[in-house]
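Just dropping this structure here.
Note that this complex is displayed minus one protein chain, with the remaining chains in position.
Note that the chains are named A and B in the order they appear, and that numbering of residues resets to 1 at the start of each chain.
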Amino acid sequence: MIKETYLNTFVLSLFILIPLWAYLADEPFTITLMTRAVIFALAAVGLNLALGIGGLVSLGHAVFFGLGGYAMGVLAHHAQTFTAVAEWPFLIEGTKSMPVIWLVAVVISSLAALLIGILSLRTTGVYFIMITLAFGQMFFFFSISWSEYGGEDGLSIYVRNSFPGLNTLDPIQFYGLCFAILCVVLFMMARLFKSPFGLALNAARQTPERVETVGLNATRLKLVAFVVSGAVTGLAGALFADLNRFVSPTMFSWQLSGEIIVFVIIGGVGRLFGPVVGAGVFVALEHFLGGLSEFWHIYLGALLLAIVLFGRGGVIGILSGREKIHD
Amino acid sequence: MPIVLIAEQVLNGLQFGIMLFLMAAGLTLIFGVMGLINLAHGSLYMVGAFAAAAVAGWTGSFFLALLAALIAAACAGAIVEIVVIRRLYDRDHLDQVLATFALILIFSEGTRWIFGSFPLFLDIPDYLAGPVTLPGGIQYPLYRITLIAAGLLVASGLGLMIAKTRIGIQIRAGENDREMIAALGVDISKLYTLVFALGAALAGLAGALVGTIQSVEVGMGEPVLILAFVVIVIGGIGSIKGALIGSILVGLTDTLGGVFLPQFFQLFMEPASATSIGSSLASMAIYILMSVILIWRPTGLFGSRP
Partner (left out) sequence: MTDLVLETQGISKAFGALEANKDISVDLAAGEIHAIIGPNGAGKSTLIAQVCGAQQPDKGRVRFLGEDVTDLPVRGRAKKGLGRTFQISALAMEDTVLQNVVLGAMGASSTVWHFIKPALADQVLVDRAELALERVGLSDVRSQRTAELSHGQRRQLEVAIALTLQPKAFIMDEPMAGLGSEGSKQLTRFLDELRNEAPILLVEHDMDAVFALADRISVLVYGEIIATGTVEEIRRNKDVQRAYLGEAE
């Protein structure tokens, strides 16, 4: 068994060394693949809070990913066409500035998570799963019918948005930016997991009646977790849109919601680095298996089935055993 | 607005709702009896549609195509239950979601591998083609009327089966108390396989019937699956009656909303933005319906209160 902290350090160093190698060897495609992995990891880190710690099986997290994506798409679209997003009640201009776009993405996805959370948390268990899935579908169809922003065809953004002091068009610099964000969010999550809030949320998953009996509101704990979770996944969506310079309704699709769960599960649910490992493995499989066979999803499905049926705890669970008690 | 148009759209909504019911009934039965959330139910719908399209292509017989859909979906359901699903009954919902998500990937890619990515088409047989005139002078396609009738027939058959037959009694007992029926000497694993195959057959039938109005393609099952989830949430999990009423409610809301909301907004807006807002709103109408029902009754119209 490998100690989990060693494993985490190893994973982090892979995320530094591989792009560094690719940069020196002039392999921009590898850097782009790694950027994809980092962004998926960020989306899954968001979900992991709700799913792994809070026990909320959200099958609609693509909503936040998509909202983050469209926040970028809409703002940048207006900036590149020199039109206003809205003129009433006050003038809102488009922007090509990443920090502003991220802020908008985070705010909008938090608000959506708040609304969806309030409604969905009236229920539990299988109802919750079905309802989050249904809300995902609602946003999907809405984006398709929203012809102002490309409808089914989506929106293309010609030039990647800017970040002060960086050339974001350079793959390694954009990678560095995304990786830095992932590290900051991971650090915050690490603190959050151990904080009183994290402890209470963890208990609310295991035994909600106990949490209520000591005078805490289990539903409210879960709601806050859901909102933070949505915000992080929304931020990932904005980055993903910038990576591809393209947004479309597929960012809202239920398959994507399923895949974000898959990232968390492959890596190890409720583990800090589970989503990072999972997203890395997924992108690697997608690249290598996808190169071997057009039908690589069959193998992905078989692998997933095997992990669910036999290898509980994901990659981290298999490699470093049950979670060490941090005392 | 002409009454004929309204009647036609109501019938369309009814037909859509009845097809949703065939999906939702299986889902709700499987959840009620085995406590399993099955995302792969949409794949069984797809299997039915493909089996029907293939057999219709070979033999040219619509009846044989329907039969093939039923058999193929039931067999696929039974095999999946024996190989994978029965290992999931004692697992939590997350594992069930993941495993059945994995099954979707396998089914979808497998079907793409066998049949290719191009959609197939199933033709309406001649004896069911063309319109009929309904009382009140409404012209309506005979095939869609047949769908409504067939769906209602299946619904009442299902209702009778659950209320009157031995299997139905076992199913109802299984919903209430698993230990009880095991104690009564019912072979529970056989019963579960049977219920799953029955649900699968209903989904396959729906896939084949709808396959003649839409194209038969990979990924056709999941949108219907999610609508069926909405139906179940509205009707209450485990309730066949809830599934029927929920289906019709969703079918009508979706169909009527899509047609009439844009027209409604045209009453006080310019046509272009009325169409855009109306159709956007229509695409969300059933989810808004679901939210309202949830706020009112968190466990659905006929779900058991906690």
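Operating definition for what follows: a residue touches a chain if its C-beta (ideal position, glycine included) is under 8 Å from a C-beta of that chain, and two chains touch if they have at least 3 such contacts.
None of these values were measured; they are calculated from a predicted model.
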In the full complex, displayed partners of the excluded chain: A
Residue of A:202, A:244 or A:257 touching the missing chain in the full complex: A:202
Residue ranges of chain A at the interface with the undisplayed chain: 191-192, 194-200, 202-203, 206-207, 209-217, 221, 323, 325, 327
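Methods note: only the chains that are shown with their structure count from here on.
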Chain A residues touching chain B - in the complex, by the definition given at the top: 51, 57, 59, 119, 122-123, 125-127, 129-131, 133-135, 137-138, 141-142, 144-148, 254-255, 258, 261-262, 265, 269, 295-298, 300-302, 304-305, 308-309
List of chain B residues in touch with chain A within their complex: 31, 37, 84, 87, 91, 93-95, 97-99, 101-106, 108-110, 112-113, 222-223, 226, 229-230, 232-233, 237, 276, 279-280, 282-284, 287, 290-291, 294-295, 298-300
